[in-house]
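The excerpt is restricted to a subset of chains, each kept in its original location.
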Amino acid sequence: MKKVVTFGELMLRLAPQGYYRFQQVDSFGATFGGGEANVAVSLANYGYDACFVTKLPKHAIGQSAVNSLRRYGVNTAHIARGGDRVGIYYLEKGASQRGSVCIYDRAHSAIQEASSADFNWEEIFKGAEWFHFTGITPALGQNMVNVCLEACKAAKKAGVKISCDLNYRGKLWTREQARTAMTELCKYVDVCISNEEDAKDVFGIEAANSDIYGGKLDKEGYKSVAKQLADTFGFEKVAITLRTSISANDNDWAALLFDGTDYCFSKEYHMHIVDRVGGGDSFGGGLIYALLEGKSTQDAVEFAVAASCLKHTIEGDYNMVTVDEVEKLAAGNASGRVQR
Amino acid sequence: MKKVVTFGELMLRLAPQGYYRFQQVDSFGATFGGGEANVAVSLANYGYDACFVTKLPKHAIGQSAVNSLRRYGVNTAHIARGGDRVGIYYLEKGASQRGSVCIYDRAHSAIQEASSADFNWEEIFKGAEWFHFTGITPALGQNMVNVCLEACKAAKKAGVKISCDLNYRGKLWTREQARTAMTELCKYVDVCISNEEDAKDVFGIEAANSDIYGGKLDKEGYKSVAKQLADTFGFEKVAITLRTSISANDNDWAALLFDGTDYCFSKEYHMHIVDRVGGGDSFGGGLIYALLEGKSTQDAVEFAVAASCLKHTIEGDYNMVTVDEVEKLAAGNASGRVQR
């Protein structure tokens, strides 16, 4: 069982049922999610020893967060316990022309106030083959930048591959803060995942001629972004996810994977969306699995895109699919027929 | 804070969850709605002093109806209390080729049995700038025709603008009854809102060459309807809403606003519908706001159509959107991306 470590925040997600707006309801679905935890669940569902590292309070809500991961077989042995609160995000699902709304209430969470002393990276990376984090973790504060650096160094020392999803969040830090921290961290990264906006927001790297609010994808532009990222940081591989947002319900979804030599574009899927949150993370989970399994660049990007296509049909942050289900879709069966 | 008065019935809406049919369920969502109340909620959400006038029983169900308005900041100070029952409508949401079903149980409601003595219009219109009602209110009975007339006269006397949505309901009165009453009432109206069917049902005014069951919109025809309405009643402005019903889930939606000189058509939106009820009312609310804010004819119709486009993505009768959200859509951001 291959071991992958991911590190970040796990938040309580409070969301009205269906398409209700926040102000209409008096109950919230209460599940958990967060970029790196979502990747861990994907990998646990693929049969890996997915070890998620974070810090969570000792009280019952913190325990519920841990349980949400144990339920799907994630290794929670290295989660530090302590601190006062579980970060929260309120999610209102959009429809048609009305976009989803996300309100963060994550300041002062246990992980935000964690320190180096909470994590024994040498121990954590024992037996691991891969380490994954996203740009959200260092965005939580300077202590998290430091911890991420420590983790990256320990990973490198242990011969563990590192992937990072740039994932820029403008509500957490400024572009300048992001650029400074991510420039340092990316020195350790082998596989970079980004979308067009992130590359621009974090590093100022841009593709010409594309319109993220609904225009057609510009293949040459994306190749240029991937190349620039690889050249700047020496990434072994760069993945660019390509989302065309037709409406809150309907998106087109594809990706490009650049391995230093070839630019492999995946098939494009037209998706009727059930839940869009975690879509990017499920791509990351799929990509890590595909690369660890030794798939070709084309097969890897097809697996990762098929995995995240399926995620868009699933409620909650976590991608609840098996390798078999992903393989079938990647192989071309997208008809959605009843399996009986 | 601009004050707008609306007058009509507020009903209890009993609706199965999701797409269940009436005979399948043993619980109903129990919210409240009604054409003029829906307009009031729209305007309260835009920050106005929206004063809704009706009559409701003193018991707890009547109080719940009042509370449903107070919750969103509607001014309920002039709601008369008394009578026996809250009108009810049962709503079954349609899907695909199956249309929504609406069963009215509104006879003998408190407002239907109200009389002139229940409303002090002079008091109600103090400080008001606009008065809105729909063709549903006079359709409730001759006493309501009379009360509407009294309201219109008092509004005119107080220098208050009047808008009316024709809203013909064949289950409440005949075309002849409607024509007689509405012809009288329209004398006081400044801004008329209609769809193609209403203009024909109430006043026999028709546009040639259009097919409400799915055909393409005929722009010239709609301009002709607007012109005829304006000419007949001396309306300052006439708005025609343009719905193309592809299926119960998918509608196209646009409108025309005629200001006596220019015919301004809005953008057309393709909507994947969450809840279609109150769609017309949200147009009315948007139009009143836009006109009171002094927007141009083109900007006003764009605002009103964007507001009602968003309504179609929201559960319940009430349009739960802010000015900012409407402006963004009217300005062209229809991609439904996550706001985070």
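All chains are identified by letter, namely A and B, in their written order; residue positions are counted from 1 within each chain.
Going forward, a residue touches a chain if its C-beta (ideal position, glycine included) is under 8 Å from a C-beta of that chain, and two chains touch if they have at least 3 such contacts.
Since this is a predicted model, take the numbers as computed values, not measurements.
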item: With 2 copies placed, total copies in this complex; value: 6
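Heads up, the rule we're going with is that only the chains that are shown with their structure count from here on.
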item: Mean-CA-position distance for chain B and chain A (Å); value: 44
item: In the complex with chain A, residue positions of chain B that touch it; value: 18, 72, 269-274, 309-310, 312-316, 320-321, 325, 329, 333-340
item: Partner chain B, residues of chain A touching it in the complex; value: 18-21, 23-24, 94-102, 104, 169, 171, 213-214, 245-250, 276-277
